[in-house]
Structures are given as C-alpha cells and as structure tokens.
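Before I ask anything, let me first share the structure, which is written out below as structure tokens.
For this depiction, one protein chain was excluded, whereas all remaining protein chains were kept in their positions.
First chain written, first letter: the chains are A, B and C, and each begins at residue 1.
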Amino acid sequence: MSHTTTVEAHAPAPHGHAEPNGFMKYLWSTDHKIISFQYMFTGMAMALIAGFMAYVFRMQIAYPGLNVPLFGHVSPDVYNALITNHGSIMVFWVAMPVLLAGFGNYLIPLMCGCDDMVFPRINRLSYQLFLLSAIVLLVSLFVPGGGFGGAWTAYPPLSAQAKYSLTPMGSTLWVIAVALEFVAFLLGGINFIVTAMNARAPGMRAFDVPLVVWFIVVASLLFMASVGPLIAGAVMLLFDQNLGTAFYNPTRGGDPVLWQHLFWFFGHPEVYVVLLPAMGIVAEIITVFARKKMFAYKTVIYTVIATGALSFFVWAHHQFVAGIDPRMANVFTVTTVLISIPIAEMCFLYIATLYGGSIRFTTPMLWALAFMAEFLIGGVTGIYLGASGADIFFHDTYFVVAHFHYTFYPIAIIGGMAGLTHWFPKMFGRMMSERLGKIHFWGTIIPFNFIFIPMFFLGLSGEHRRIYDYTHFPDLATPEMQALRIMSTVALVVMLLFQFVFLWNFIVSAFRGRKAERNPWKATTLEWTTESPPPHGNWAELPTVHRGPYEYATPGRDTDYWPQNEKA
Amino acid sequence: MSVKTIATQRASMNIPTGRLAVWWVLLSEIVIFGGVLASYILHRLGHPEWAEQAAHTNVWAGAFNTLVLLTSSLSAVLAHQAAEKGDGPKAARLLQLTVFGGLVFLIVKTFEWREEIIHGYTLQAGGFWSYYYTAAGLHAFHVLAGMVIMLWVANTARKNQELHRVENIGIYWHFVDIVWIFLFPLLYIAK
Amino acid sequence: MLLNLPRAATFAGEIDGLVVLVTWLVGVWFFATQIMFFWLMWRFRAGANPKSQYITGKEPHLKRWINIPHLLILLCDIVIIVAAVRVWVRVKQTLPPADDTVRIVGQQWTWAFQHSGSDGALDTADDVWTSDTLHVAEGKTYHFLLESRDVLHSFFVPVFRLKQDAIPGRTITGWFKPTRTGTYDILCAEICGIGHGIMGGRVVIASAEQHAAWVQQHSAVASATPTDTTAVASAGASN
Partner (left out) sequence: MSAHSAHGHAPGAHAGVAPHGPHRNYVKIWAILVALLVISVVGPMTGIRVVMLTTAFGIALVKAYMVAKNFMHLDIEKPIVHWLLIVGLALMVLLYGALAPDIQKGEGQYWKKDENFHKSFTPEKPHTGGGQAQPAGGSGAGTPEHGHP
C-alpha cells in the first residue's frame, strides 16, 4: 500500500514528454490505448479481406464456374487458397487481435486502474510482430504457385510436401505467418496476465476485477499453455517443407497424425481463447444495460476456470475419424460432452442476470443479447459433434461448418460489435448513432441466420466441406440442395453490404458524433471514471477501489449505480 | 520511455512484476520445449532402430557443454547475489562471465555439428538426426537470445540501475540450463 | 432418415437414431432456454420495470433455477455419452465376421478399389481393381482395408453414414454391410489438394446374384492380365 501511494504521487509526471508526436505517435506509441486501436483496425481490415474471400467462394459454390463480379474465375487451387486463408484470417487475424489484443489492451489497464500495461514496449513489439505476420500472410497469397490451399488446419503431408500441395512458397509463408502471430500473442498474453495480476489499483482484490478482465486473463493463460507444442510443430513443419526432414513424412519414419494432435492440442483451447473475451464483453454490457449486479459473480469465474481447464482434455474430438485409435475416442467423447456443464452454467447465469433487471435495448445491449441467443445454437449443435457416434457422419460435413460459424461468428463479429459499440464513447469521446447502429444490427443478424441455417441441412444431407463445385457429385447436385446454397450465398452478400452501414456510422461518429461525457452509460467500472477519451496515463490521479464491479441498484442509494472508486 | 509506468512498479501479488513475467515466459517455454521433446520421445520409443543413429553422437562434447552451462549458471546466480547486495559492477562482470560461458557452449556446438555434418549425419540423415538438430538448435537459439539480453542487462547493472533484471535474466538462464540437463541424456546418453 | 438421405448400411439407422436422440435431449433444453431468455427480456424491459432489483445470486430460491436444470443437463449428458459410445463401439470398435474384403486406396485424386474377385481372397490373381466405383453386394458383410498413397483422404459414404480418414503409412480396417441396392456417392471428406473438389466415386450395391455375375466377368479379365497395382490405371474400363 505504502509504496503504491508514494509512487503515484508523481503519477502524471512520467508521461507527456515521453511520447513522440504526429503520425509517429500513432505508429510508435507505447500507449496501450493506441496499441489497442492498432490491433482493432488491423483486425477490421483483415475482416474485410476475409469477408471478401467468403463472398468470392460462396459465389463460386452457388453459381459454379461463374465469373465472380469483382474477382473473376475461381479455379480449384484459388478456391482452396480462399477457404484456407478465410479460415486462418478469421481466427488468427480477426478474432484474436480484435477480442483478445484489442479489448485486452484497451480494457485491462483502464479497468484495473493503472496508467498502462506493465511492459509498454513489449506491448508495442507484440503489435509490430503481429502486423508483420499479417503482411506475410497477405504476401503468401500472391507468390508463385499461389496461396496455401491445405485448409486452416494445414494437415501434412499435404501441407508438408510441395509435390502434393503444389504451393511451395505459399505453404511456407503461411506457416511462418502463423508462427509469428503466435509469438506476438505470447508477448501480448504475458502483458495481459501480469498487468491484471500485479498492477491492480490499490484496494482492488481479485474478486473486485471486472469479469471481462478475468476472462481475458484466463484466455491468455489458455493460449500460453497450449500454443507451445504447435509452435514446435510449426518449426518441424517448416523443416519438412524446406529442409527435407521427415517429421510428418510416413515414408521416412514420420507420422502425419502427430501434427493433427499438436494442432488440436492448441486448436481447441484456442476456441475458448477467443470465446472468453467475447463472453466477458457480453457480461459487462448485460450488467450495465440491465442495471443489474452479475448473477453469482464468483460462480461465473469458477465456471470460466472450469471451462478453461476442461478445454485441455477435449482436443481429439476433432480427430474422431482421423485415424486415431478408436479407444481414445471414447475418452474424448466423455470430456467433450461434459464441457457443456460449465458452459451451460455460464449461459444460465448470464440469462439469470436479466431477472429483475431494467433492460434498456441500446445497440450494444442488442448485440450482447444476440450473442447469447445465437451462441446457444452454436453450443447445442456442438453436442452432435462431440458425440463420437454421430460425428462419424457429421465430421467434415457442412454441419460442422454451420456449427463453428454459429460459435465463431457470435464471438468474433457479434461480440466484437457489442464491445465496439459499448466502449466507442470511451475510445473516441463521441457517441455512435443509435439509429444507424440498430439498422446495422438487424441487417447483420437476420442475414446471418439465413447464411448458416441452410448449412445445417446441407450437412445433414451429406454435403462435405471444401468443395468448389458440387455438380461433380450426383447425390449432392440436386436442385433443392443448390437452392439452399444459393440462399446462404445471397444472405451473405446482403450481410456484407450492411457492414458498410457500420463503417459509415463508425467513421462519421468518430469525427462528428455527439460529444460523450465521462460515463454515458452510467456504469460502475473504472474506465468510466476518466475523461472520454482517456489521456495518456489514463488518470490525472490513479483511482483507488472500494467495492466490486457490478454495484447496480444497491439498496439505500439514490443513484442506481455505485462506481468502484467512489468513497463509501 | 526513460521513466517507468506506474503499472510496472505495482506488485499486487507481492512478486516483482519483472520476475512474475519471467515465470510466465518460462511457462510458455516449458510447453514449447515440451512439444518438441514429447514428439521426440514418442518417435524414439516407437522406433528402436533410431538407437543406432543415436550411437554416433559425441557424448564428450555434450558432457563438456553441460559442464559449461552448469558453470555459467553458477556465475549467473552469483551475479544475482551481488545484485542483491547492491553491487552493480560486480553483478555486471559476473553476467559477462555467464555470457562468455554461453559463447563457449555455442562454439563447442558449432565444431560438434561441423564434425557430424562432415560425416554425413545431416538434418536429413534420419529421424533421430532431425530431432537432434531441431531440439538442440531450438535450445541453442535460446542460449543466444539469453546472451544478448544478458549483455544488455549487464550494461545497465554496471551503472547500478535496474538491478532486479539481473535476477530475472538469471532465472531464464537457469531454465535454459535445465532444458539442456534433459537434452543431454535424451540426445547423447540414451543409446 | 436424415432428410432425403437413404440408409444403405446396417449401422446407418443406429447413427440416425443417435442423432434423433441428441436432437430431442438438446432441443428441449435449447427451446426452454431461449423461451426463458426472451421472456425475461420482455418481462424486465425498462418500460415495464423502471427500477431494477438488487440480486447477488446467492438467494436460494433463485439459485434453484440454475442448480436444478444444471443437474438435469448432467443427466442428459450421461445419456448422450452412453448412446454415443454404444454406436461408436458398434461401428468402429467391432469387426463382425466378413463375407468379403475390399481394399480401398485413396490417392490424389481418386479412389481405387481392390475387389477380392471370385475366390473371395485379396491379393490373388483374380482380384478386380476398379477406380472410382466400388461394387458390393446387398446383405453381405464387408471388411475394408483403407490405405492412402500420398496425402490424407477420407472415405465417406453418406448413405452408409460411414466416414474414415485414410492415412499414408497406415492400414485401417473397418466394416459395413449394405442393406439396399442402388448407386450412391462416395466422397473424399478430407482436403487433399487442388483436385479435392473432383475426388469422388460411386458405390454400386447390387443384389447378390448381379454382384456375383459382375465378379465372374471381371475376375476372368483380371486373372488374364498380370495383377499388380498398375492395374488401377487400366481397370477404369470396368466401370
């Protein structure tokens, strides 16, 4: 206690002069808020690219052989490169930067009441590595031989040997990009965890920390603990590709299945790495706009930890029919189906939080509620795939595609939108247009369901993934199935068009929107106690915390919210 | 930034921020090396015939390098001791000694590998050799990184600044040492 | 029956049954939760409930609403696990005695099938190699030896509800027993390069007699020509 106060006596002093000016301020800043914007804007740009890819290959599926407007003819290798990089980008270059790095960087210091991340320069380095990885990935699309087309899971031998993939440079650059991205997020993750653990405001105990911070910390922890083997595996894959080793080459003593295990040992926790930040964002928003204390705050945290722990024991459900020993599948079925227990508990607690609330349907709240409604669909359809017996049929059909889009879309897009619209006033000091916001919301949610519901039925009729033209398969080329494909493609185009409403709203509001006061939503957490946008260093005098994060409608007070830093 | 952020100087967990961060780094390192070694052990036990490839490794070079790393760990921990006493210059000298140890390690490795490659035991010479060069190479890369950081730490420590960094880089160095302690039997002794 | 997808193998019905079971168990919870969710949204909208209540979540009478459903979900999970494992064991962990055996070889980008021929044994002179078309008899139990020449493939027959990845360097044995005649798709469900989009085949399920006739005819041809795997190339004619 003593040292913190003494230190914070000279709080504003360190900064101001420390920062470079002009454009360099944006490019070279160590300020966590700037870095968060860098991550978010890069993520959004990548999202647009991946969205365009989706448009191109969905058009090809719906109208095989058609010259896709704005793109042209889609040959099989181009199609493979598009689906591969759409997946990679959406997971590694959109969901992670926006949700984990973007909101993590922005919220952790502000919600923990400190002036910056604990290692600002490492933080900057992590973004720069991330940017480099993004560039490498984009370059890989234009090298001779074309972009990598072995799917985002990059199973060898296809990914390991150019004579099979026919994309020697593309696959190498893809692996390099992914590995770089991992290193960037390791640096970032260490920063998040240590900041939240060690740099909390005086008086802020572990259970005074807002849920979103808890969730981001757990997510970073999952990432750090699971990505290692895949980094090693990526190095081995690079050697297989370029140095003639045979780690994954069965003809010379290697084993292709090894990569699948290393990949999914990371790949499944990765789902929770991106899910948890979104869940945290939703928790913050629901409590604010329901004017409610989180229902059983501590239980929520325990469920998160349980989910995180369990997520390390389920990875092989991605490999049920991949040639692993069938006896193992039974173990992983049990763990996989059981993970529904903490997740269901978490969803119930969120829903229970609405009970007795006074719900205001602002744009962020709409996104948050939509997250719950849509994610439930993704959650329950996961049971089909976790049940090994059913997965024999469902594995690698469009049922899987629909399922994980019902998890990843709510996570990356709906959760991201919820966060952006909620903290926009704090980030840019101005309010977004509610009207445009709601138009964008409905224009996104409704088409979203029309994109992916048909895919469940396509999957149920046996349609398999990653095929550029179903007319080659008599049983799959029926007019009914083609109609479903066209339906989801049309819905996709509509949804993409509605995103321009958001971009317009975002840009115009950022410059012309109504000025936002410090605490437009009347929220309790610390980030709302400083100006909007916060200055470098966040607070003139760093806050001290007196209570938990969700004191809404506390009995015996005239205001219905009680900021964490307000003296009793 | 010349002046540290306040966040960096807080210690809600009663562990100095830098040291806490190093421990998290080690967690991520454990799983990275764990991935390589697990894959290696799986294949090694699955392929008894690799033993005859492994027979060609140079135990003496490995043993000598183990000695070197153990010794450099000693100088690193002595540097930490000096830093605790607030004797920056001494800490710096000991750190430089540690860096020298790392240098010797890398030089020995270079000659060792040169010999093996000349005799045709290259990265592609067989499954064992692939893992041998990958695991040892990954480790050597960590040694190199540690040396660079350590020189930088020594430079500030010499001016009696940031003495806590001496301990932090020391912890990392000991970890690299421990990794080698396991690589030695795995790659050299087990035949 | 899943939508318009016929069942052509003994275990297809079991897998569909499992899917239906899961749908019931999961569907009930899904709709219950959604209805509750939307009802709360409507009931506690600011208009109807201007002042929110202070609820910590420790209140027993409220906590019950979480705990009881939670236990019930655990029960459903156990049911699902048991059902899933039962089907799995039946399809992947048991090998009923075979009437005939077929070798299935995946390669970029085609399926090659080695039928045992009239002597009912693999790797003999009269084996019939075909590419893209698998010929089987209704009502016979088949063992398949699944192999791959180059990259991962996945042998997927929707009407059998059967899927198994083919891994280079491994031979995976499985089984199926066709239950209705007809010609259906064989797919490759694991991306295997630029030709993945055209890699497929057809399974021809004939009545026992028709199949026997087909075998007779082609075994003769096969035993006439020297049998080694290069026959894959020529045997295309046998479609």
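Going forward, a residue touches a chain if its C-beta (ideal position, glycine included) is under 8 Å from a C-beta of that chain, and two chains touch if they have at least 3 such contacts.
Being a predicted model, the structure only gives us computed values, none of them experimental.
Student: If I'm reading the header right, one chain is hidden. Which shown chains does it touch across the whole complex?
Tutor: Displayed chains contacted by the hidden chain, ordered by label: A, B, C.
Student: Taking the entire complex into account, which one of C:F11, C:W29 or C:W109 touches the absent chain?
Tutor: Counting the whole complex, the residue in contact with the absent chain is C:W109.
Student: Taking the full complex into account, what residues of chain A touch the chain not shown?
Tutor: 1-4, 6-7, 75-77, 144-145, 163-164, 166, 200-206, 225-226, 229, 250-253, 255, 257-258, 261, 265, 312-313, 316, 323-328, 472, 474
Student: So which bits of chain B touch the chain we can't see?
Tutor: 9-20, 23-24, 26-27, 30-31, 34-35, 37-39, 41-43, 45-46, 59, 63, 66-67, 70-71, 73-74, 76-78, 81, 83-84, 86, 160-165, 167-168, 170-171, 174-175, 177-178, 181-182, 184-185, 189-191
Student: Give me the chain C residues in contact with the hidden chain, please.
Tutor: Contact residues on chain C toward the absent chain are 92-93, 95, 107-110, 112, 131-133, 147, 149-151, 168-174, 193-195, 198-202, 228-230, 232-233, 236-237, 239.
Everything below uses one rule, namely that only the chains that are shown with their structure count from here on.
Student: Tell me the fewest steps from chain B to chain C, where a step is a jump to a chain it touches.
Tutor: Tracing touching chains, the least step count from chain B to chain C comes to 2.
Student: Which chain has the mean of its C-alpha atoms lying nearest to the mean of all protein C-alpha atoms shown?
Tutor: The most central chain here turns out to be A.
Student: When the C-alpha atoms of chain B and chain C are each averaged to a single point, how far apart are the two points in Å?
Tutor: Computed value for the inter-centroid distance: 49 Å.
Student: Of all the residues in chain C, which ones touch at least 2 other chains?
Tutor: none
Student: At least two partner chains per residue is the criterion; list those residues in chain A.
Tutor: 255
Student: Name, in rising order, each residue of chain A that touches chain B in their complex.
Tutor: It comes out as residues 3-4, 7-8, 11, 13-14, 18, 30, 109, 114-121, 186, 189-190, 193-195, 197-200, 204, 224-233, 235-236, 239, 243-247, 252-255, 258, 262, 542.
Student: Mind listing the chain C positions that touch chain A in their complex?
Tutor: Residue positions touching the partner: 2-5, 14-15, 18-19, 22, 26-27, 29-30, 33-34, 36-38, 40-41, 44-46, 49-58, 62-63, 65-66, 69-70, 73-74, 77, 80-81, 83-89, 91-93, 108, 150-152, 154, 156, 158-159, 161-170, 172, 184-185, 187-198, 200, 202.
Student: Any idea which chain B residues touch chain A in the complex?
Tutor: On the chain B side, the touching residues are 1-13, 15, 17, 20-21, 24-25, 27-36, 38-39, 42-43, 47, 50, 123-124, 126-127, 130-131, 134, 138.
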